[in-house]
Each structure stands twice: as C-alpha cells, then as structure tokens.
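What you see is part of a larger complex, with each chain still in position.
Order of writing sets the chain letters: A, B and C. Residues in each chain are counted from 1.
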Amino acid sequence: MKSAVLVFPGINRERDMARALRLMSGREPAMVWHAETALPAGTDLVVIPGGFSYGDYLRCGAIAARAPIMSAVCAFAQQGGLVLAVCNGFQIACEAGLLPGVLMRNAQLRFICRDVYLRIDRSDTPFTRGYNAGQVIRVPVAHGEGNYIADGETIARLEGEGRVVFRYSSPDGIVEPNWNHNGAMNAIAGIINERGNVLGMMPHPENHVEALMGCTDGRGLFAGLVDHFKIAA
Amino acid sequence: MKARVTVTLKSGVLDPQGKAIEGALKSLGIGGIVSVRQGKVFEIELEDAARGDAEAMMKSAAEKLLANTVIENYRIEVSG
Amino acid sequence: MTNVISNEPAITPELIAEHGLKPDEYERLRKLIGREPNFTELGIFSAMWNEHCSYKSSKIHLRGLPTKAPWVIQGPGENAGVIDIGDGLAVVFKMESHNHPSYIEPYQGAATGVGGILRDVFTMGARPIACLNALSFGDPQHPKTRHLVSGVVAGIGGYGNSFGVPTVGGEVRFHRRYDGNCLVNAMAVGIAEKDKIFYAKATGVGMPIVYLGSKTGRDGIHGASMASAEFGADADEKRPTVQVGDPFSEKLLLEACLEIMAKGCVIAIQDMGAAGLTCSAVEMGAKGDLGVTLDLDKVPCREAGMSAYEMMLSESQERMLMVLKPEKEVEAEAIFRKWGLDFAVIGETTPSRRFKVRHGNALMADLPIKELGDEAPVYDRPHVQAPLRPVIDAASIEPPIPIAGTLEQLIGSPDLCSRRWVWEQYDHVILGNTVQRPGCDAAVVRLNEGPKALALTSDVTPRYCEADPCEGGKQAVAEAWRNLTAVGARPLALTDNLNFGNPERPEIMGQLVGCIRGIGEACRALDFPVVSGNVSLYNETNGRAILPTPTIGGVGLIDDFTRSMTLAFKAENESILLVGKTRGWLGQTLYLREVCGREDGAPPPVDLAAERRHGDFVRGLIHDGLATAVHDVSDGGLLVALAEMAMASGIGAVLQGAANRIPAHAFWFGEDQGRFIVSARRSDIAAIERAAGSAGIPIARLGATGGAVLAIDGERPLPIEILKRRFEAWLPDYMSAVT
C-alpha cells in the first residue's frame, strides 16, 4: 500500500499517522507538502491527517481545503482513489466538498481529549473491512470542533444509504447522549461519500495501533486497507 | 477603501455556540432573550479601486473562502 | 551621542519610578554610562534590571543550589537546562511563570506562557515532546476564580493543542491566598541530539544578526506603557498591553528553526521572551564578549510608526533572534520564506562590547553591553524567618466525623478531587508516545520508538512552605522525586519556578531564602540537581502575598517504558503494603484544613536519608517485578492514596484498622513523608519483607485487594463507585455552576 500523507502548515498529527502507516503497511508513506500540485505517482491511499491547519483560523479546515494539493486530491477521489480524512482532515474534506456536512464547536464548547467508544456500523467498506459490523472499538478523540451537523435531507440520505460508518457509543455499542461527547447529530463519528472511497472521521485510530502502548483497536482500519490493496493487486 | 463582510449561519442550521451563549446569558440573569446566533465579521482594508470592482472582489472572497455557503450567508458593505 | 530625539519625554524622577528603577539604581546606571540616559536607554535598562531579567533579589541565594552532576550538560543560565540520557540523546526542559498576564487576561496570558516556554526549549535545538502546567487559583467561592480557571485552562489547551505537543501533567490547587494573584507555571520538555544543542552565545565579529518569526507590534510594553501613551497617536483608546498568542506561527517557527539548525546555519540563537529584542540581543552579545549593533529600520513591524523605545521593549510573541553563519544567509532565508515567516538581517556583532541601536538615521542607544547584564544591581535583602509553628499532637484533635465520611468528604474536596475536567481539555495523546496519561503519579512519555521513556511531574505543597519554608522546600523536591520513583523512574534533574510575594518585605524574603535552602538540601541528598528555573516575585495584592509556592518540575528516566509502574490495583486478592513510617502527622494536613477547619501546626518533617532509602527500595521492587501497583502517599494521607488506587482500577480493598497507639484519623489522614503504598502478589510478600528487613526499611501490611468496596475494619464500607462519583464530580459541578 503506497500512501501519501498531506502536510499543511499547522498540521500536527502527520507523524502519528505516518508511524501507524509504516507499522501497518511496512512502507514509509510519502509526505506531501500542501503547495504541491500533484500526488506521487502510484499513490494508493491519500491521508489527510489531524492537526490545526492554518491554526483552525476562519473555520477548521477552510483554508487548507483551498490549497493547491487539494485539486489533485479531489481528482484522485473522483477517479475512485481512497482518501482517509481524520479529525482536521475530516474538516478539510467537508470544506473541500469531498464529504457533506460540517463540523461545529463541540456542544459543551470545550476541547475534549479522551478515549471514546465507536460502534462500527459497516464493515463492507475498504476502511472498515478489518472490523465486524456492530463491533465496538476504543480510540482517542482530541478536538474542539467535532460536532457533526448537516441538514435534514443530508442526514436522511446518509442514514438511508448506510453511509454512517462510525458512531459514538457505550462500550457495549449502545448509542445514547451520555456517550456522544461532542453532541454530533445521530452520534456520527465517521461517514463515507456516496461512492464509498472517501472516509472522514473525528477520532484518531492512528494513536491506537501499538500493543506496547496499551491498545490496538485502531489497527483494524489500517490492516483492512492493507488487505484491500493486497487483494486488489 | 474599506469593506466589511458579515457571515452568518443560514436559518435552520444548528448553532451550538449561539445556543450555549444564549444559555449563559440567561443564567447571568440577562432577561428577555429569545435566541442568539453567532456570526463573523471581517473588516478588510482595500487598496483604492472602483467601488464596483471592490464589491466584485469581496463577493469572490466571500464565495471562495470567507463563507461556507452550504451553511452560511454573507453580506458585503464597501465604503470610503 | 550625536542625535537627540526631540519628541521623547524628558527623564524625570517620575518617569524613572514608572520604569521600576529605584533612585539608587538610577544613580548606578548614570555612573556606569557617565551621563544621563535618553528615553530608549532608560527603557533598555529598566528591562534588563528588572527582577525578571536580573534576578536581583534571588541571585545570591540561588547560587546555593546544586546544579551539577555527571549527566548535566547545561545547568541554569541558558534558555533551558540540558541533561544527558544516553544513546546520544539529551533532554531539554524548563518551567516558567506567566502569573500576572494570566490574571489580567487568563486565556491569552496562559497561552502565551505556554508559547514562551516552548520557545525556550526549541531555541536550544530540541523538539518539544511534552508540557506540564502547575496552576494555583484563589478560593473557589471568590467571584473571579471560575473565570480564571476556565480561561487559563482553555488558554493552555488552546496553545499546546494547536502547537501539537501533549500536555501530560501538572497540578491545580485552590486557596484564598491566591485570590488576587493566580499562578500559572508552564513547563516544556524537549529532546535533542546531545551534540547538537544550540546556545545563546554569539561568536565572531561582523556576523549577521537575524530577526525570525512574527512581526513586532506594541504588545506587552508594560511598566512604561503610560509613558509611551503620552505621545502615541491613539490616546483615546488606552493601549492594551496584553500579548496575544499565535500557536500556528509558533509551530511554523519550530519547524523552520529545527530545519535551519539541521542545515548548520546557526551560530547562536535566542528567543525573544520578556523584554523581547533588548534582552535577546544583549544576552547574545554579552555571553560572547561582543558588541551588537541593531538597525531598527529593518525590524519587521506590524504597526506603522513604532518608536525605538517600543521596538526595544515590545513583547510580541513567536519571535527569535539568531546569529547566522554569513555564507548560509540565502539558504536560511529560503527556509523561513517557505514557512511563511519573517526573516530580516537587523544588525551585526561588533568588537566594541557596546550595544548600539540605530533608528531612522539616529543613534538611539549606545550602552556598555556587559554592564547591562553583569552590573545589574544584586541585593542581599533583609530576611527574617517566621517563628516555627508548634507540632500538633494528634491525640489533641477530636475527629468531628467518622473515618468513612471523612474520606468521602476529602475525596470530593477542591484540592483532592479529580483533575479530569482540566486535563481532558489538553491533547495528552498527540505524538503517540504518552505511556501514562494524566491521573498518575508522574506522566510517562516514550522517547522516539522506545524503549526509553521519561517520567515527568510537578509538585509543591505551599501550605507546608508557609509554615516552615525550609521543610516545605525539601518536601517539594522530595515529593517530585517520590512521584518519579513511583512510576519506576530514576529521577535525574529538576527545574524550579519560585513564586513568592514582595521580596522587599523581610518576612517574604525569609520564605524565599528558607525554601531555597530546603530545596538545595533535598537536591543534594537525593542527587537531583537543578538545571533550570525561574523566579516570580511581587505576587501580592494590597500587601497580601500568595502562599510561598516553589514549584518543582522533575524529570526521570525509565529504561523500558513497558515496565513503567502505575497506581491502579491490578488484581483481586493481592497484598497491600506500606513502605515508610507512619506517626500520624496532622499539622498542616488537608484533614485539618478541610475537616477540622484549621490551618495550623508544623508541617511534616522530611527525613531526606529515609526518603532516599525508601524510594530506592521501591524502585528496586518495581525493577525486580515484585510490585504490581505503586502510589506515593502525599496530600490527604494514606486512605486518600488507597482510594485513588481503588478508583483507578475499580478493585476495592479490605483494610485492617489503624496501627497501634495511633489515633485512627491520624493514621489514615496524616501526611507523614517518605511513604509509598505497594501492592504485590501474596507469593512475593515474604521476599519483599525480607528485603525490607535487611535494608532497614519500615514496611507494614495494610490489607488485601478485592471486592468493590473499601472496607476498613470497624468502619462503614465505601463502594468504589460512589467514591468515584464524588471524586469526579466536584470540578465539573463547580465549573458549570452559575454565579
């Protein structure tokens, strides 16, 4: 799996992501500077990592979404290339129109860093094939604006088409307000686009891939992707 | 020349921040509040240009960057 | 001096006083330069000679602190301390206060405090890997406290989270003595290659001096702000002196600085912190025995029409000054442009040992550079030791409520409850190396891919320091050392942040002197040198000073991060042991304060030799795999520590009653020092007790783990779930309450 991690000024989880990709795919990802206009040849997976691109100024992800490299990423997605957008990456993907909706201030207006539980609603995507549907994983979140909001029609479509991939839940998979730390509509933690090749999610699976560090619940996502490309090859 | 671009959430879009502020104002004992919505205002200093040009430029700034037109409206005022 | 600038205010006694210079200090200045200074020069002197830059009240006492050890690469005197941790790696760390700015504007004050300390660390070539913060607030009931807590915590998070460094530990306390003066002490820790550390000392004549980072504005021109407002244009709007942080620019500055350092462009580098351009330029020159000439027309400015005075004193954030290898200028500039930062050659080094500042064709300052720093006044201020408080006999204290209820009350009190509400606002997992997150005795952060890790903690018990400065100073160091030990680390070195009131009052000076003496003694006894630090004085309002608060930031090394020890019980039916001697010390305890409403008595004495023996013994148990959980005993005493171990695991404990001859409340809530709770498999108990016996270590059995309650012989059993709810509730409830 050849992956490319985008680097915008102010992005700060690119190292975490690169480490996870290296550990799980055995291959060093290419780090791609925002001012580039093309992705490295042969890129399988584009990753938009977390952080505070442009300081989160204006709106999270707004300025990064208009960077030169993003035209190449949109074209890549249009051709069916896989794009994984995590946290600030999710915000950037929404701003760039790759995914619907927007991420607003957390309901309690505070930044929150903690482990949360995610129920996996779909395991038949390239991103979640490493998990079973209904499975619950524990991964950290670290964001101030992860409150997913979209208009009623969009939400209805997302739900109707089964495009909500991850939901904040209790450890045993029950979706209820107590476990929805940021107030997201329908407890949405991650969605895919219509075509199923762009995934946006707020939590950080890349921070839970090493057994020695205590939790490996994030591995499934990367292992699934590696598998996907192995089978495709 | 100066421009002011005001960006506000479209009606119907949830505004968690506005809602929280509403609650906070109420609990501070400030009465009579029905609702609060929060928006942004950009005060932009421009090189002198024909007013029409400036307006077009600001419109493009708002469309391309300052507002997320999926959820936000904008208003432009050019002066001076 | 050739040019005289006409619109500058005349130097009057009032203007001198506004600059914080005493008449005799001004006399000294005049003698040094052989004439009257002009306005800009007066500003430069006031910046260099203020307490913050010159350490004039504390210097002679700080000299008594031990700063050397074979593993110390750089002690106090540079931007941060540096220690050797083997494998060619060095750890760079320091703590600094931003107390006053945080009281004025909590969010920006705290944020820029974090920004400043991060800059201190990466100026030396280190990549920051962790932050800590020690916070002291006033009485929770004071009308300003909630606002300060909320702003300060948001500001620390706002800066660190965006910059991209995990904030992994710290402390929070409340006491009415901080009502008018909250304390915000921020610590940053970075890692560098041992032979690639950068220093502030300039070398070589005619070398370009380069300005890096963000533009200069009129931020933070204090003290003198009134004077400068008199001839400013915007007289109607009183100029705010608040500095605003820009973590986004700081992150770019970090990456750009590390890149030019790696490319070998840098001779010397210094961040612009307090007194910005003045302090950084003078220090680089003076350390290198060189003169410096600055041309202020080249300084990138954010606002039009800034005067020399304003540029020299501005505290705009996210800026650096560097002496550049001339042949690298093009390469270095290209790197800064790529990151979108300012880069300007604004001066050069000279052989003259003069500090010259030009602006608009005029020479605005011409001063002897060495004297600016070295000849700053140094005071041996009068100090008196407050009379020692009597030792409180535990038997004389009538317990107002039973043990179980007391624990419930303590665990839900402002100083003992969970700090989760605070540290959840900090990204403590970014960089993927946080082995032990906040909520432990010390944070543990893996270095690179391991196996080594650092243990980090910050500690002080101000009420002890107030009652007995020397014992309090010792205790702060001992507690930091103990916390590092409890996670299995070898304590290596510390940074301190000495927060006190007005040093011109002999009783405050007495606190400072006493605490420093205690710190020094403890450092020597524990082989735990001071490698960096900061002094913050004048923390008082209307003659009422803060509690003496010498915050200690400790750093320890763990050889294998997978073997770091945690405080949560691990399994049912294990033995619980207490290492160290319990006398039932109640003076200055939280029990006395929270339950009996008394803040008196002598604080628990610290036996440094015993502290070291006990700690070394516990570290040995961890190393040998004999301990399953370890927690030091500090605030709140034995039962609070046990409850913390139970709450962290959800596993309860069955405990024997108090030891012979010690009243139960004193046994469970006394704060005797030098103690650890250790849990161990039953099969290992005999071996542990034997080892303790032969090492002369007091050890006692407390009971066993198991069940879902804390059950003390003869007391109402306490369900862990209920304790936990109380423990977690206070801070969020307090912060969401309406005033």
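As a working rule, a contact is a pair of C-beta atoms (placed from the backbone, for glycine too) under 8 Å apart; a residue touches a chain by one contact, two chains touch by 3 or more.
On a predicted model such as this, the values are computed, not experimentally measured, just so you know.
Each kind of chain appears once in the view, while the complete assembly in this file is A x1, B x2, C x1.
Definition applied: only the chains that are shown with their structure count from here on.
Between the CA-based centres of chain B and chain C the separation comes to 41 Å, rounded to the whole angstrom. Computed from the mean C-alpha positions, the centre of chain A lies at a distance of 36 Å from the centre of chain C. Residue positions of chain C with contacts to 2 or more other chains are absent. Shown for chain B are the residues in touch with two or more other chains, of which there are none. Across the interface of their complex, chain B is touched by residues 58-59, 62-63, 66, 95, 102, 104-109, 147, 149, 151, 183, 185 of chain A. Interface of chain A with chain C (complex): residues 9-10, 12-13, 15-16, 19-20, 51-52, 54-57, 110-114, 140, 142, 144, 204, 206-207, 210, 212-214.
On the side of chain B, the complex with chain A involves touching residues 12-17, 20, 64-66, 68, 70-71.
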